[in-house]
Structure formats: C-alpha cells, structure tokens
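Only one protein chain is missing from this complex, and each of the others stays in its spot.
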Amino acid sequence: MRGRMTMETIKLTIDNKQIEIEKGTTILSAARRMGIDIPTLCHMKLDDLNIENKPGGCRICVVEVQGRRNLSPACITRCDEGAVVRTHTPRVMNARRTVMEFILSDHPKDCLICPKSGNCELQDMAIRLGIREIPGQEIAEMSTYRKDTSPSIIRDLDKCIMCRRCEMMCNEVQTVGALSAVNRGFMAVVAPAFEQNLEYSPCTYCGQCVAVCPTGALTEVDHTGDVLRAIADPSKTVVVQTAPAVRAALGEEFGMKPGSLVTGKLVSALKELGFDYVFDTDFAADLTIMEEGTELLARLGKFLNGDEDANIPILTSCCPGWVNFFEHNFPDLKDVPSTAKSPQQMFGAIAKSYFAEKINVSRKDMVVVSIMPCLAKKYESQRPEFSVDGNPDVDFSISTRELAHFIKQANIDFNNLPDADFDRPLGESTGAGVIFGNTGGVIEAAVRTAYELYTGKKLSRLDFDELRGMEGVRQATIDFDGFPLNIGIAHGLGNARKLLDDVRAGRSKFHAIEVMACPGGCIGGGGQPLHHGDSSILKARARAIYEEDKNKPIRVSHENPYIINLYKEFLGEPNSEKAHHLLHTHYFDKKAKIIVKQ
Amino acid sequence: MHLLVCGGTSCRASESALIAESLKRELEEKGLGNEVQVIMTGCFGLCEKGPVVKVMPDNAFYVQVKPEDAAVIVAEHVIKGKPVQRLLYVNPSTGEHVRDPRQMGSYRKQIRIALRNCGSINPENVNEYIAREGYAAIGKCVAEYTAADVIDVIKKSGLRGRGGAGFPTGLKWEIASKNRADQKYVVCNADEGDPGAFMDRSVLEGDPHSVLEAMAICGYAIGATKGLIYIRAEYPLAIQRLKIAIGQARDYGLLGNNILGSDFSFDIDLRYGAGAFVCGEETALIHSMEGLRGEPTNKPPFPAESGFMGKPSNVNNVETFASVPVIINKGWEWFSSIGTEKSKGTKVFALAGKINNVGLIEVPMGITLREIIFEIGGGIKNGKKFKAVQTGGPSGGCLTEHHLDTPIDFDNLVAAGSMMGSGGMIVMDQDDCMVSIAKFFLEFTVEESCGKCAPCRIGNKRIYELLTHITKGNGTPADLDRLRNMCLVIKDTSLCGLGQTSPNPVLSTMDNFMDEYMAHVTEKRCPAGSCRDLMKYTIIEEKCVGCTACARGCPVNAISGERKEPHFIDQEKCIKCDACFERCKFGAVLIN
Partner (left out) sequence: MEKLKSIADLEKVRIETKAQLDMRATDGSPEAVVQVRVAMATCGIASGARPIMDFFIEELDKRGIGAVVTQTGCMGYCYAEPTVEVQLPGQDPVVYGFVDRKRADEIIEKYIRNGELVEGIIPVNYEKID
C-alpha cells in the first residue's frame, strides 16, 4: 500500500531550519529528524511495537508555534504547512522550567535511596533543565498515597508524575485494566479501582507498568537481601538458575551495547557471588518442550481421531503473566492451556528432587534462586501449589535489574570477568531452550521437537523464520509431513486476548498458540534493564538470542543428553506419572479473586 | 385605582416608604383611603430614576418622586385624572415626557429570547409550547429549508456559542455538516458548572422543548439523526422535565422517524454526568459520555471531525440551542438587529453577590455593566460601594468601576481581561478582599482540575497555596512576581480551557487591584478588612471602662485586666472571633 501511494509532504520551519516532511508528522518527530532534541517526559514511543503514550500531560515538550495563542505540546501537535516553530525561546524555556518546578514540587526528594536513582527520567530531566531549587517548596503540600506492596510490584505513588505510561500499557497494550487514573486534580493518580491494592485487582504482574515507569513510582519487590542471607547461611546449598533472556540484556546494565551476549560473564558473576551451583533455566526449557511437545502430540492425535475433548488448540503455559491473565479473564478456558509448568517451576521441582537426591542435600537445606527477566515470576514462585509442605520449589526470584545491582554491590568488575560454563547436570541446554526468550521461541522449539517425534524425520532446517518477528499477532502453517499444523503467536496480552476471544467463540483455526505477556517476549520482560522507550534495544536483544541459538551445538531439546539422562534415571517417559506429578500443574478460576471492597 | 410605590432596596434608600406614607395620608385626607390603595412593590429595575411610582390602571410612570410630591399626585392625577407632567418618565431618545410605559423606549433593559417561555408556560405541557410557536421552526426547516439554508440562517444571525468561548454557531454547524460519516451526533452540553450559574438549568426546567427542537434543527442542518444531552445528575428536576418533554415529543412524532411527515428522523437520549466542572469542556464531555474518565484531549481533532464514538459531533450548550428556534421563526435579520456588531442577540446572566436583585436576567449584548448592576440588579446591597464584578466564573476576571460603561459583548469582555463565560456574574463591594476573591476561584479550580496536565494539576495548587500565604500575611513582594509568572505559564501551557483560563481571576485582580496585593505583602494589611489573619483586635485604653464583658466573653481567655481598669488583648492568643467587639458597649474594641 505504502509503496503505491505518493506521500503527501509539507514544509515547515523549526528553529530557523526548513524541513519537508510527511503530512501528519508531529512537531516532536520532525524536530528529532532534524537533530533537535525537544525534551519530553510523559511521551514514550516503541516504534516497532506500535506502542505510543501521548497524553500530552506533562507539558515539558511545549514549543512556540507562530500564530498560536498558547504554547503547543510538540508530542501531539501535528506539523502544519508553512508553520514556524521555535523550540527554545525565552518564553518556552521559562515555561518548561516552571512546569518542571511544578512537577518537582510534588515529588519526593529522596533520590539517594530511591530504587530508580540513576535510572530515572525525571532525575535526568531535572539535571538537563538545571533545576537547583524549587521556589515555594516550603509552603507546597505534597500529594501522598498509601504504599502498596504486592508479591511482585511496589507502588509508591508519591513518586507518580501522571505520565500515564503504566495506564496505557495496562489498558491499551495488555488490556488487563488493573490501572487507571483515579481521583481528580492534585490528588489524581494512577491506581487500581477504588485505590485498592494491586493484589485485589486483575493485575497479572506482567510488570510492563514497571518497565515503562519513568520514576520510582513503580518498582519490583527487591529480593536480593534474601538471596544474600541464603548465601551467607552455611547450612544452605544455594542453587541458581538463569532465564534465557537475562544473558541478552544484563550487559546493558554495565554499559555494554544492547544485544551483547554475556552468558559466560553471567555464570562467572554468579559463581563469584557465592552460589553453590549455577544452572540454566534453558535446561528446564528443554524439559518443558519434552512435556509440552508430548502433550501437544497427544492432543493432536486425539483431535485427528475426531475426539471432541481433544482440547485443541493447545496454549503454551510458560509465561506466568499470561497464566494469571487467563485465570482472571478466561477461567472458562482453563483446560485449554498446556498443563506443563513453566521452566522456572520445572527447574525448581527437579532441583529439589532429582538434584537434591543426587548431591544428598535435603529439600529444606536447598535454596533455589531464579534470575528472571520477569516480575510475574516472583508471584509464580510464591503460588502455594508450587511448594511441598510450605517449602517452595523456587525460593526467590530476582530480576535482571536486581542481579545487576547485586553484582555492583559485590564490587565485581563484570565487564572484565572471564567466561565460565554452567554447572552440570542442570546447566546443559540446547538452542531450543535459549529461544524461549523471544516471542515465537517457545513454539519454534516445540515445533523442532514435535516435528521430529511426529514424523520420525530429521529437520533439514531449524530456523523457522515464519515464526519470528515483532508483529503483535502472527500465524504460520508448518507442514508436518502432509499435516498442516496451524500455529498462532501473540505477544502482549491485548494481542493474546484477540486469539483467546476466537478460541472462546469456537472460531480459532489454530492447533497450537504461543502467548507471551510482554511485548517482544521475555527479552522485553518487566524485570529487564529499562528500555526508556527505545524499541531498537528490544530488537537487539532478540537478535542476540537467535545468535546464541545458532552457536549451540545441539538445537533440539530432545537431543539434550542431560534431558535424556533425566528421563532415564528419574522420570521415565515424558508425561509419565512421575513427570505429571513434578512437572505439570492445573489452573484456577480467579475471577472471584478480584475483590472490590470499600 | 392602585398607586404602586417601588419598594426595591434602592428606592427604599431614597425614601420610597415615606412617599407611600405621604400618599396614604393624602388619600385619607381626601377621603379616598378605601378606593385607592397604595402598594409597595418589588424593584422596577429603574433604580437610577428612583423612587418610582406607578399609577394603575392608567399605567402612568412617575420617576424621582419625592415625599412632598404625594400631594400633587393625589390632587392632580387621582382626583382630576391629569397626569403630573413634570414627574413623568423622560424617554431618553426623544426627550419627551411619556406616560405610557410602552412609549418609554428601552426602559426595560431585559429582552427574553432564550428565556422566552420560562416562567410563562407549563414545561410539562407540550401543547403550551406549541401554542407559542413551538416546533414551528423545525416544521419550517423540514418543509422549506435545505440543510444549507438552515446553516446560512444561523450564520447570518450572528449567533455565537453561549457556553463560554463564543465560537460562531453557524460556522460550527457548517464544519460538522461537511464531515462525511455514516453517523453523526448532536450533543447538548448541559454540564453547567460555574459556581453560582444556573441559566441552563432554568431553561431546561422551564422550557425543555425549546432545546429539543433546536437539537432537531441542528441534526437536520448537519445530517445527524441522533442527539444526546449530557446533563449533570445533580439536576434531577431538569432531568425529569426533559424526560417528560422527550416522551411527549415522541408521542407527537416531533422526535422519532419522519418528523412532521418529512424524510427527516431524529431522536434524543440523555447522558448523565457526575458533575465534574471539566466535563463542560467538550472533549472531556465526550469522553465522559463514552464511559471514559472525564478528561480533555488535545484539539485538533475537534468533535466536528471526531467526536462521540469517533463520529463527527456538534456540541452546543443549552442556552445556545434555546436561542435557535426563535431565530428560525423570526428570521436572522430580527436576531442580528439585537446586540453589538460582533455579538448578536441576548445573553442570560446569573446575577449574584452583593447585589440587591439577585436573579436570572437576559439582556441584549452591548448593555453596560452599570445598567445591569445599578438598574436591573437594583444596586449594591446595604448601600455599600461597588468594587468589582466577576464575569466568566472561575475562568473569567474581575472588572472594576472603569469598566462599568463598557458595552458587554464577547470581545469587549476579553479585551477588558475577563470573558463572557457561561454567564455567572458576581458583584463585589468594598468589604470584599480581592486577594481572597482570587483565592476563592482558585480553590474551585484546584478542586475541579482533572489532574491530567501538570500545570493545571500542580500549578493551580501552588497558586492557591501562595495566595493563602499572602492572605495570612506571610507573603513578600517577590512572591507577587512568582505568582504572576506561575499564572502566565499555567495559561500558556495547560492542556484545556480549564487550565488555560484558571489563573484569570488572579491575573485580573493583580492588574486591577495591585494596591491590595501590595498592602497584603508589604504592610501585612487587608484593605477590605476581610482577611482574618491580618486583622488585629485591640482595646482603646481611653474608651475601656473595665466592665470585663469582653474578658468574660472571650472563648480563649486572651483578654486580661482588672475590674474598672483598661483591658488588654493578648495577640498571641486572640483567634479573631469578634466576640469582644460584639460585647463591648463602649466602642472600645478596635479592629484594624
């Protein structure tokens, strides 16, 4: 379409420079294209994901447009033909500064101990605008709110600047609807309905609100202290697992360019921190493929035999945000997702049984820590069904960001660490396990294994490009030796909702659907280093994940020798009774858990 | 025969009661006490020429009557039937004494167009509306006019939006008519929110059909078949009467399919608002109707392009709509003959504050503030001195004595630093502190800001705090510069009309009453004597007899002194409750 249409262009002047630009462009993007960086605060745009937050609320980006009575917000004002725009007149600079002083006058000044210090967009703006004092602060009342701590997320709304990014993420992108603006005027703030705690809201803990929050208003619950105490306890054997997406992003926290793979340094750092065993969640991802792939083939077999209870399509279940989402929103479909636990929980279950037995450590003396790109993993690890006699399979889940802080606290020179290898047996993984970190990766890994098991043939190519990409909803048909397997992929819960609505209405044509709660998949998770609205970072991480896959000697899960061994020594067959007991779960109707109480 | 003596406050002040007495006495003396009654009436709205006496049923109108004129009125007019020439009203345009009020020229300052049926018809009886040309305008439109004709008439009439900004109504309709869409909407903004303003409520309660008819006319003009009235839920009576009116109009087929046998179909539903002031802003109003948070969004796009449910929508306020049917019936020429060059027709004002005749008035554009306040309004209460008048509600500004003779229209008010707004008009007298007045309006905007944009959400709060600081005597001259800068930035950067105008009350009072602000920050004194924190109660030693009444009445034991000795007020303890002042029989308590 675009190719055929001749784009209508207009000419305008910004800061005395002429530019010709497509009609409909905002002043902000026109200026940026000319190298004029108009400061913004509430605005955020993830180009490749079609996500944009532009309430025009902060008014930091105001500019002077000749002929207009008031200053105009550059982020939402479209360029007009012949417009004369000036971005740094005294009037503009005074207005920007005064508005910034307003915002800061209602913001705590405890930067020293704020979890976002050094990574805060408001702090950056205060520095950029050279704010040194807030006139009238001594008589300025601050808006304060009750602090809310949920299993995954802390809301400290005294620090909310009403940029509404979290609200946009929660409502428009994720369609979760846990957060929206409440109250009016000075007390206006973003919160669950009736200013309830997040715990009683439909929140899925996907953490996308945290991922976009420019200030310290939304942050993760920090478990690094718990982990440090566990390591310090000589009676505990501390086992750590790291999720695939972590190695593709952690480097950013140490100044490396996005997309740097730091697997070896990550393992070194964890060993330096004092973990007794450093394992890989990718191992559990391979295990997931064995269980979920087998389940897929079983259901598919029933389906092809005309069994009406075949439960097709099968939905992936590795993503805890997604699991929370369907438990809240589609409890009627709770039999449709795969019963396979997520890799994090499979790992915990195997570590505290198979591995604990192997090294002769009792369950209660073993502490399993997970490093995750995700905040929902914190909640998942605390689900009661994932514990034995009150002892959780995974004791603590910490995010990529928390790990980075932990490494910095321990004065480890990350950038100069030598590469190290994961421990065995739970550290060996295949390329299939790695790609779990990207949207489409779980289903690609499943297809690699399911194809070979179903057809008994070796795949000639392992890269399924048709399953990759950043489109919100994707579909592909894979030829399973004559049987066309229809696959749907959604990332972002809003996109998942579209596919689920079809399933509920009985009009879904898919046999298998992969859902990841976060845009981009785990690489864009709520626990990852902050992208600050730069979607090229997400793309670089995705590339790094596929690169890691390519470099792996084994790229299909069922060929992982340690997985083969695990079944031989311990589990028997995939989907065996023991496997079911340890590696599968069931889901709950959580609609009623959303409590509205006054 | 009746002699009506104006008992309005202003005429009473110039001895109208004495006139009535004298007339009664004269009549008694002449033995006419039973045949001719002297009646005190309410205000004639001619205070400038008061006291006024009217003779009924002759309708003779005497002005500037003095008590000693009673004899001649009785002797000449009552007994001989000869009007007293010298006391008759003089028509200002002809200079002649006239006896019939119908020849008195524009003595009646008010013309009721939007309020034409209010207080005359039974609003719950559609037939009474029809009897007064009701629904004739929509009939005329569907039978004789094309949509373009209707827009042309409204454009030529010069009607401008009565909701505040005064955008030309015909032009607005034209823009909406040109946007093509499968569905368009006519929206009536009945979210009247200015403090003290109630003209829209009065129209809806008194003449709901006029609004329904006008919305149908608008629908015909822009090509919409659906109308929505966004009305605040705090207006239950207006809602009830609207529901009755919509029901009756539907029964008659004046709403619904094929109105009056034409191809035109139009129907109206109600949408309730929770009463947020910001929902009077059209984009916020539309979001509220859609079930979203009542918050404005940037314009463009304007509702005419993308409004309710993303469809082209035309939003007008109640008073604007109420003026439409008459324009169609009587013609644009008639309407545009009333008013000033750029502001045609009339405007309804809710007159309030320190004024004698608090009420709802409708006046032609171009009338002066003086005429409104001192004639229609009957002047300032208790004979106090006029100080300022606030127009345009919280978005408007304060006008002073200098503006009293400025003809009121959209543009002149803006030029004078205020605005028409929806028509609130609050009169202030010498006892009103202008800093406090500004603070009062800011308190309202702080409450009513939606909180979406930073300057309005936080900035208004900061202005309010600084004004409070100043009224407590803690301000400095430097604070005034900061105050002005904050005001200008909020105006310049806020997202919607609410924030863009919220500092107006501060700016206009600073412009017109800078001396009062200066007195607060330099001398720590409130010239109007209204800022309690700046008041100081002291006892004048020479006048105090030591009766102890004040000390006994002081609720915080701030007053000390021996019996029969002068007393003393401890300023630290004094809460300025005024109890000592009220109790002192010797005038020894001084307030400054």
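Each chain carries a letter (A and B) given by its place in the written order, and its residues are counted from 1.
Note that contacts are C-beta pairs under 8 Å (C-beta built on N, C-alpha and C of every residue); 3 or more make two chains touch, one makes a residue touch a chain.
Keep in mind it's a predicted model, so treat the numbers as computed, not measured.
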{"item": "Displayed chains contacted by the hidden chain, counting the whole assembly", "value": "B"}
{"item": "Contact residue for the chain not shown (choose from B:116, B:293 or B:567)", "value": "B:116"}
{"item": "Hidden-chain contact residue, picked from the options B:13, B:40 or B:574", "value": "B:40"}
{"item": "Among B:48, B:124 or B:582, the residue in touch with the chain that has been omitted", "value": "B:124"}
{"item": "Interface residues of subunit B (partner: the chain not displayed)", "value": "2, 4, 6-7, 37, 39-46, 54, 56, 108-113, 115-125, 127-128, 130-136, 139, 143, 198, 201-203, 205-207, 235, 237-238, 248, 251-254, 260-261, 326, 330, 356-362, 376"}
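Criterion: only the chains that are shown with their structure count from here on.
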{"item": "Cα-centroid distance, subunit A relative to subunit B, in whole angstrom", "value": "56"}
{"item": "Contact footprint of subunit B on subunit A as seen in their complex", "value": "55-60, 62, 70-71, 73, 76-78, 91, 94-95, 98-99, 102-103, 105-106, 135-136, 139-141, 161-162, 180-181, 183-189"}
{"item": "Footprint of subunit A on subunit B - complex, ascending", "value": "276, 278, 293, 295, 297-298, 300, 446-455, 457-462, 465-466, 469, 482, 485-486, 489, 491-495, 500"}
